[in-house]
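Excluded from the complex is one protein chain; the other protein chains are retained at their positions.
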Amino acid sequence: MNGNAAGCDEEDKTMENAALDLGTLGANCFVGLSRTMILFIVSSGLSFILGVMRVPNIAHGSLYMIGAFAAYSIAELFGGSTVGFWIALALSPVFVGVLSLIAERVMFRRLYQREHLELILFTFALMLIFGDLVKLVWGTDYKSILAPDMLRGSVIVFGSSFPVYNIFLIVVGPLVGVGLWLFTATTKMGKITRAAAVDRDMVDAIGINVDWVFCGAFVIGCILAGLGGALVAPTVSITLGMDHTIIMEAFLIVTIGGLGNIAGAFLGSLIFGFSQAFGVYLMPQFAIVFPYIAVVIILLIKPKGLLKSAS
Amino acid sequence: MLFNTGMKFGSLAAIIAAMLLCPFILPKFYLYVLTLVLLTGLLATSLNMVIGYGGMYQFHHGVFYGVGAYTAALIMAKTDLPSWIAIIAGPFAAAFTGVVIGLFCIRLTKLYFGMLQISLGSLVWAIAFRWYGFTGGDDGLHGIPIPSFIDGPHGIYYFVLFAVMLSLFCMYFILSSIYGTTLRAIRDNPDRCASIGINVKAHQLIAIIYATFFAGVAGVLFVVLEQSVFPDLLFWVFSLEIFVMCLLGGWFTFAGPMIGAAMIIALRTCASIYTDYWTMILGIVLILIIFYLPEGLLGYALKRIRETRISADSNTEQAGVKG
Partner (left out) sequence: MLRVEDVSKSFDGFLAVQRAKLWIERGQIVSVIGPNGAGKTTLFNLITGQLNLDGGDIHFNGRSIRNMPPHKLCKMGISRSFQIENVFQRMTVFENVQVSIASNRNRTYNIFCSSRKESIDETLQILSDIGLKGKAAMVSSSLSHGDQKVLDIGIALGNQPELMVLDEPTAGLSYKEIKRITDLIKKLRETLGLTILLCEHNIDMVFSLSDRIMVMKQGMTICEGTPEEVRNDPKVQEAYLGLST
């Protein structure tokens, strides 16, 4: 009987350990999944701009960062309350949208006739300026905001705890994706942007002002970046340098997903997020290398990305 | 030709003479800055081989600079091999990386080429950034011993000057050859080149090899100057800064990138004394160049000289007719 009991105990222990290991991996993946959603929201904006304007918006990460900082300021205005968070979530992307509109109308659109390379370098200049602007306005200290009450805390599922806010992100991500898809597939404005992505001259020839199409695409893309920043704000320290990290990741995601392809951005984000979670589980020191390796492998096989790109 | 050969040689000789005398005139800090300008100018000129003369979107040239630097640094710091091996190995490692990444990217054109290069280059950065044990991680490596045949700041300066002049001469030589003309034709109209029998991809890949080799040279020189190496060299933001140097100076000229590098480093050194917001200043400078000086400083200057010449010529013609 003693032998049996001991045997049962050991069995229980192994099963417990297995559950824990799976649990840790599962928890890692889960956190990875919520981060993936943020990456998707930001990358979809980048991909959208890329598809319509053929320009990789290097300032995209800066707008994400501004979104986070703006959310912080707005939330602070309301004393960090729950209402404050939701208002911040709504207003911060608007603020970023207005900023990008100003940049586009005042400067960017004068360059549309120029060499492609000059447009890309312009967005790089914007990144440099926005980066320091953030430093000027908000200083160099870490900032943070709290999630609203209803989204705080964790839920226990299968013996592991998952933060509620992450569940929130996992819900919001696909919603944004569906919203963007609906926009391009059903609304008139959306269809025009799709047409401009395929044949800019033809859109021009049928009398639609391509300038305004570009403006719309740029602003929408930047709003998405700002939204991503506002959404991520409660889960990370809001710091300078956020722009550098996110833009690099978004670039990679867009490259493996197919330039201009929103579904590709989703797929790319999943691959990126999961390979990073996997990396954290396997070799924490080199966790960030795993997504890059995944990218290289994919690009070896399909150099233009997994899904069809806007040519 | 705008300037006759005599004027060209004369000014070149004057510049070289001035360069040779600098250590005796300039205080230590300025000598350091000048050395940095020289090697960064070499780096920018190597990039321009690919973008200005070759028309390719080389967005992550810094990788090859960094690989050259890290190779030399690692050999010098972690092995007992003589330092000249490190100095030779750097450029070859950079060129090898150039071939590997180039083979991936050459299948694509323009934007795709550039973005793929950023992706691949970032992998190199990520590895260097995290491998504390080998590459020093985000701290990099410090206290790398200078080769014994180089003696103090003057020695470093002359070594860098010599290496830069030799490299610039080689690059100029390559670009003035019929290969250089072919490369420019590929830049202007790759389809037309294909239809006259030119293997466009092969020529582009060769340009990448030359350019990355000299980027590696610049990397080695960085290690000699700073006795340290950082993953920042491999970061894509830095690569775009080199791009800006080429643009500022004039990317359809040979000397433009060097001038651009000098201006940027001078601006950065000055600005850092008075303000923390150098990055914003760089951004504003870049916007000004894009809007008002798309041909760069040197390109603009040459254009003005050309225009003044033409109007002077037509004036004298008219005068001749009348008189």
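Chains here go by letter, A and B, matching the order in which they are written, and residues are numbered from 1 within each.
Methods note: a residue touches a chain if its C-beta (ideal position, glycine included) is under 8 Å from a C-beta of that chain, and two chains touch if they have at least 3 such contacts.
This one's a predicted model, so the numbers in the text were calculated from it and none came from an experiment.
Contacts of the undisplayed chain with visible chains (whole complex): B.
Interface note: of B:11, B:176 or B:311, the residue touching the hidden chain in the full complex is B:176. Which of B:124, B:206 or B:248 touches the hidden chain is settled by the complete complex: it is B:206.
Contact between chain B and the unshown chain involves residues 173-174, 176-182, 184-185, 187-189, 191-199, 202-203, 206, 252.
Heads up, the rule we're going with is that only the chains that are shown with their structure count from here on.
Mean C-alpha positions place chain A and chain B at a centre distance of 34 Å.
Those residues of chain A that touch chain B in the complex are listed here as 54, 56, 58, 107, 110-111, 114-118, 121-122, 124-129, 131-133, 135-136, 244, 248, 251-252, 254-256, 259, 285-286, 288-289, 292-293, 295-296, 299-300, 303-304.
Of all the residues in chain B, the ones that touch chain A in their complex are 57, 104, 107-108, 110-112, 115-116, 118-120, 122-123, 126-127, 129-132, 235-237, 240, 243-244, 247, 276-277, 279-280, 282-284, 286-287, 290-291, 294.
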